[in-house]
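One protein chain omitted, others in place.
Right, chain A next:
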């Protein structure tokens, strides 16, 4: 169709072609560099505050408060050494890692069969159930802080790792179910049927055949459970006092205490960024999918 309409003014084609070529050339020269400038500015905006935190964590307190400098003049690792040798600091990390790991294991373990059910079968109330799960992901932790505190106090779980891990399942289990369901939908159902014909029982099929197929989904779901449990503060702080106090709470309590130790505070902050920064490379292509609850 386009050929037929453009044929009459064939004479103008050469001019158009050179114009297009010129435009293409100028685009090659300008547009990428424009994008580079935009991306550089944006990334600098993102990185500056983080750089400043790292910068401060490598200074002594006298330098932080004394002279303003863009980089540490008097490089010191004393702040990190203090955190890694003082139990009241490093136990915060240990506590956080314990409850976050517990939470991830619990969330994935219960979410796997449920996600399989949602992706393969329709049953009474499945849509409502799926929606109800979503509302829990969206529930503000502030609403649940007080009832959780009373619930776990009354059953004697206050200030234990398992209490925080269970509390965080409130938003992590729905998240895991949604992400896993998104991945499982991509696996053709013929695989299930063939496996049953070959005489596999359901548990054997699930572990031996299905799990390897959705391994990347499990990895991504685990990453997001880990992350959302790691970044949450309100519930973990409300449910703990001493024995299971997370690093995040340790930090806020130090801020409110007298005599701020800015260097140590900054170093503690840097150390909380490390776990995310280490694993993010592996899930970089699934990040959007994870944040969109498995729907991209």
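The rule is simple: a residue touches a chain if its C-beta (ideal position, glycine included) is under 8 Å from a C-beta of that chain, and two chains touch if they have at least 3 such contacts; residues count from 1.
To be clear about the criterion, contacts and distances are computed from a predicted model.
A.B. asks: According to its UniProt record, what is the protein name of the omitted chain, chosen from "Phosphoribosylformylglycinamidine synthase subunit PurQ", "Sugar ABC transporter permease", "Cytochrome bd-I ubiquinol oxidase subunit 1 apoprotein" or "2Fe-2S iron-sulfur cluster binding domain-containing protein"?
C.D. replies: Result for the unshown chain: "Sugar ABC transporter permease".
A.B. asks: Would you mind spotting which of A:78, A:97, A:129 or A:213 touches the chain that isn't drawn?
C.D. replies: Touching the chain that is not displayed is residue A:129.
A.B. asks: Going by the contact rule already stated, which one of A:58, A:102, A:166 or A:244 would touch the omitted chain in the full complex?
C.D. replies: Of all options in A:58, A:102, A:166 or A:244, contact with the hidden chain holds for A:166.
A.B. asks: Please identify, in ascending order, the residues of chain A that touch the omitted chain?
C.D. replies: Residues 2, 20, 34-35, 38-39, 42-43, 45-50, 52-53, 56, 64-65, 68, 70, 106, 109-111, 113-114, 116-118, 120-124, 126, 129-131, 133-136, 138-151, 166-167, 169-170, 173-174, 177, 185, 189, 227, 230-234, 238, 247-248, 251-252, 255, 262, 265-266, 269, 272-273, 276-277, 280-281, 284-285, 287-289, 291-293, 295-296 of chain A touch the chain absent from view.
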